[in-house]
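Input: one structure, supplied below.
A protein chain is absent from this complex, but the other protein chains hold their places.
First chain written, first letter: the chains are A and B, and each begins at residue 1.
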Amino acid sequence: MSTTSWHPVLPFSGDRELALNTIITTIDLIGTFAFAISGATVGVRNRLDIFGVLVLSFAAATAGGITRDLMIGATPPVALANWHYLAVSCLAGIITFYRYADIERLRNPVRLFDAAGLALFAVIGTLKALDHGLGPVGAVLLGMLSGIGGGIVRDVLVARTPVVFQSDLYAIAAMLGAIVVVIGVALELPAVLVMATSAAVCFGLRYMAIRYDWHLPVAPPS
Amino acid sequence: MSTTSWHPVLPFSGDRELALNTIITTIDLIGTFAFAISGATVGVRNRLDIFGVLVLSFAAATAGGITRDLMIGATPPVALANWHYLAVSCLAGIITFYRYADIERLRNPVRLFDAAGLALFAVIGTLKALDHGLGPVGAVLLGMLSGIGGGIVRDVLVARTPVVFQSDLYAIAAMLGAIVVVIGVALELPAVLVMATSAAVCFGLRYMAIRYDWHLPVAPPS
Partner (left out) sequence: MSTTSWHPVLPFSGDRELALNTIITTIDLIGTFAFAISGATVGVRNRLDIFGVLVLSFAAATAGGITRDLMIGATPPVALANWHYLAVSCLAGIITFYRYADIERLRNPVRLFDAAGLALFAVIGTLKALDHGLGPVGAVLLGMLSGIGGGIVRDVLVARTPVVFQSDLYAIAAMLGAIVVVIGVALELPAVLVMATSAAVCFGLRYMAIRYDWHLPVAPPS
């Protein structure tokens, strides 16, 4: 059934679809896992109990996609219809809860997985929005929201201003990835090429921002 | 009309339906009232004006059910389509606003009503999700969210970390109640038996947690 399928309907089909779906599934799982770790880490730092940590893991991993699905009327959201998201989120949450010191030590690899998840969520979200008839601006907004929504909800739930508003070109990277998708689809370029380029742009910009500590300007104190 | 019906469509019918619906309606009203009091109490403590207190009453009483309805595509949400929810919420809010000292003194009975509301909201939410075609995992998640969503929104609106993440097996009780419903429906047990058992499990666990101050583990400081 379409409501429980792992992926949005992609704008292509044929021989390569299976191989491509396997790749996307793998990256999507890794992205969900990485986002869930970011949620669990925030939960542990805020002294939540194990259950609160799992809720924050699931929220960080799925809130972006759930919001996207609500906005396009695709109910129930994939993250509720397919149990894989919950299983992966809980696995990440449990590991983080009982091995917090190890997770802290692996911070840099986790940030790379997180960047990979951001890139893939933005690409998939944009494609799914286009597929449901949104125009280019709406599709870019929803693609970006798919990428950053989880981090926003995670931070709101512990009553702090979302870090994606303050740091490291995070949301900009998601937006640029979404724009590449919209342009590529408009030009009817091959789907694999569009997705790979878009993900590379998003991941690359995020990687550079982490590596060289790039930031956007803040308004001068008045 | 289905959009303004007081209850979700329940997976049973026949002679006993009317009596059962009357019981559910009564408990649902009590639960809405108790949840609204929890919202109003938080509002008064945070020095909101009378209107803010009423908004928080309504949000605490209905946000879980509204979220559930949005997720399954049942728009408009019952809490907006049926004016009883607003009336009961405002009544609870006004009483709390003008009789705050009395409400504080009745804290223990209020917590029991709150536990009853949690149990019923979780049971109804799970049944409604199953009724709209969600799988067992999705139905448990939505049943739990129906129970705890109001408390989460209430706390986010006053910028504090939701207490349901931190206390007294609150969310766990809702989850166990939802799991009992899913198992009972899968085994095709009688609906009344399933609902009563599920509500008893949720209410009982919550009661024991309050009575004996049970908590879930928190991660050790690292």
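Just so we're on the same page, contacts are C-beta pairs under 8 Å (C-beta built on N, C-alpha and C of every residue); 3 or more make two chains touch, one makes a residue touch a chain.
The model shown is predicted, which means the values in this text are computed figures rather than measured ones.
The chain not shown here touches chain A at positions 70-73, 129, 132-135, 137-138, 141-142, 152, 156, 159-162, 164-166, 171-172, 215-219, 222.
The omitted chain makes contact with chain B at the following residues, 3-4, 43-44, 46-53, 55-56, 66, 70, 73, 75-77, 80-81, 83, 86, 97-98, 100-101, 104, 156-159.
Operating definition for what follows: only the chains that are shown with their structure count from here on.
Between the CA-based centres of chain A and chain B the separation comes to 30 Å, rounded to the whole angstrom.
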